[in-house]
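Inspection log for the structure reproduced underneath, given as structure tokens.
Removed from the display is one protein chain of the complex; every other protein chain stays in position.
Order of writing sets the labels: A, B and C. Residues in every chain begin at 1.
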């Protein structure tokens, strides 16, 4: 069952609410002998954590991750080595302002999960969105950091390609730019445009959507599985599990509807290194659910944060019509912080499929 | 594990290759006491089966489904009643022309799974694509037909909204039209356009992509689960598992990237029937991964069939450069037959979540 | 979920009732490239099939297994090679005498699953016990035959050690005897005793229980997993899933309650071959849920067949008191045919753990 778990051989279970004492994850099935330093995990946490710029929520969380099990310290007293048993990681919540949420305890914020949770469970931790809060994604990033260690040769990077109507110029794509601006933007020319645009949105107490692209390079051919364990299916599933995501694409995605078979076919020639050379990558690195050795390319669309200062019509838990205006500290573009989360989900999907493939075929690739 | 299974409480396992003796599925967990007639299952099979018009593959398969287990016949000698044990359904392959495929036994068709399967398994049933053939989807449709019976009040329908660059006019949407043309097209005005367009493509031995929309109405609020068992995530996963699908959207999908929080919020008022009334449905019926009672709206993009008559550059299993031209009987627009398959996948996702929800909350909804 | 499936990487799903058209299994996750001939599978089926001697049910089923998917024929036209996709195997039911069961359609046979199935499902395939019939185990044996091929160096054998109060003399244990008598008895001296004893029971229309021991030799060290995927736990679970099994032991089993720590410790010395040499095997080859390289030793107790000719008090589906006398063709000692089934379950558990271990640790062992 997968209410709060995903993956099979690299299996991640997350727990915790936005305003409880802590949140965390348990990673079961991690191979033994994987070496990492806590600061490596932490560096990914820091990319996601709030308060990094004026364009994301001002909640202050250090998001310090603790590893509670599944590792031995190496003789240097610093390097952790996985033992093959479950790795439990915990992140304390420190900057909770639960009273910010008192007035929405019984009011359903439009676009939020409030009504749906009440419809399902009849009870809801309304403080900060409870379990539906994007704070849960901190645990994903911790798990993803470990997943990267399972696949040391694979590079997984994400970038924003669109905020509102403002799309990057793909000809300007430079991965080196991504860490030089608060938007994970690969197009330096777009940065000032997004800055101005988001300042306007932020000051208006409004919000806007975004598109994020994740690229995994150096993925060996042969990962994935027909028919319901397709690599692209599992990546799509995990990206879709991120808060506020409404669409997922692999390779050409929706644009493939307009392509002819001739245009879409990724032709091949034999490469000098004994591996096939693909002449294009419309497929996004996956055919028949199995990786081809080309870069895996996935994209996902994030809707605008539902927490806005403008009043919206709604109802409350007692069935009254009410108008709701969401105070609190929110992201004007929640898509920005989704970039490291998208990377984490792709990393977990790849680690899981790497182990699954190794189990079935015995190849280490 | 989910190599060839999906769902948890309504769990479907499929098996079979395109050119083996048969294919089928096992549905485990179906509630007992569900009554259906074989012809009801068959009617859904018939919507998907090949050879229905000149716009789909001319392979002739009757796709007669047999139910081998998990049912008792009612006294009328015709109505089947599920007993709660696994329902095994089998469809024989009858019109195989395996020799059509002899020459691609060791050649990798661009855009097909040939290379990826060989990279993974080191062996491949090349006849008709083997397991990667869209024939596997016959088993999904059989399972989906049973899933509908688990949710008798829910209506699940699919329609094509785009073929190539030709998009329907959504103002013309009429579900009544969908069964009146060979394209599952809800816009009568678009039918002749698509007819001409696909005739051209078909005669050129080419192919084209498409977009399909699936709508599930009367889904009760409360189905789905945070965080990795989201209803929209599971729908996206299952749609993405369909052959040739490259993108999936829920509600506004990628368009939500351009929306502001004000535009995107689905406002609510209390309805006269005690249920909330949503003033819009940008969310596509799901918030926080849980259904709201609004129609579930999902869309998916299907790439053009990779089997085309034009030669494309490729390699063979021995590492030689070759040029490949795919003969055989193929769909010029494989997206057409994807409509009943998309319905089936949504039906299965809903049936599974209905049972999962009932298990956890005890509510029958 | 595991209503009708077991295993994770070597995953088996069975379906079918005693008196339906057929029964079968789907094995998902089998490694590619495994070679076998159909007659090898069949030879295990034949060991289990009914009608082999006067001591088992006289139902006549050939139990011919067909492989419907997941394999390619080798050039010899006979050897099957797995492709890594699901292997579907089917066995037709041919000698059904459903009318034998007409009178128990609404009567609950004591010791049978009749009442429990009705209590759960409200409907029941009463013909031959439906899904609760031991005929389902034919599918297990087919799956087990394939599992053996995943572990070609491992030898898995079963023997009866007790029928009623008559226990074998373990000093006489000779595996060579097991196939020389209709009881899978490893003690030649016990065979005539059991023969006389079972003749008496059979003629009285009575039945008796038995104990079966399964031994797997040459199992590599390192298979299994803490804490809830222990190798002995999974073996116990699968043996307990066999019809009529009421107890399972690993190694010393219940006798270990009477041992001191000194007696129970399996001491070790370093062997000449670089592997540890254990001086005893109280553990039955498993420590902490993980194999040690010693033989895996498991035992299970099978209760007497509940189908007996003597009238027993019971009730019917309408709540009336009735007396039930079970006619039909039954096993006087159902434990006999449990021997090949026990082997199959152990084979499946080992194959699954072999793949799981290979996935997590990358070692092929």
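Keep this in mind: a residue touches a chain if its C-beta (ideal position, glycine included) is under 8 Å from a C-beta of that chain, and two chains touch if they have at least 3 such contacts.
Remember, it's a predicted structure, so these values are computed and weren't measured experimentally.
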item	value
Hidden partner chain, touching residue among A:49, A:109, A:124 or A:299	A:124
Selected from B:16, B:29 or B:261 as touching the chain missing from the view	B:29
Absent-chain interface as seen on chain A, which is shown	1, 3-5, 8-9, 11, 13-17, 20-24, 26, 28-29, 32-33, 66, 68-70, 72, 81, 83-88, 120-125, 130-131
In chain B, positions touching the absent partner	1, 8-9, 29-32, 84-85, 226, 355-356, 358-362, 364
Touching residues (missing chain, whole complex) on chain C	1-6, 8, 14, 108, 110-113, 115-117, 119-122, 131-132, 136, 162-165, 201, 206-211, 221-230, 232-234, 236-238, 240-241, 243, 246-270, 274, 276, 279, 282-284, 286-293, 301-308, 310, 312-315, 319-321, 335, 356-357, 361
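Note that in this section only the chains that are shown with their structure count from here on.
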item	value
Between chain A and chain B, centroid-to-centroid distance (C-alpha), Å	26
Gap in Å, rounded to a whole number, between the CA centres of chain C and chain B	38
Per-residue overlap in chain A, given as positions that touch at least 2 other chains	1, 8, 226, 356, 361
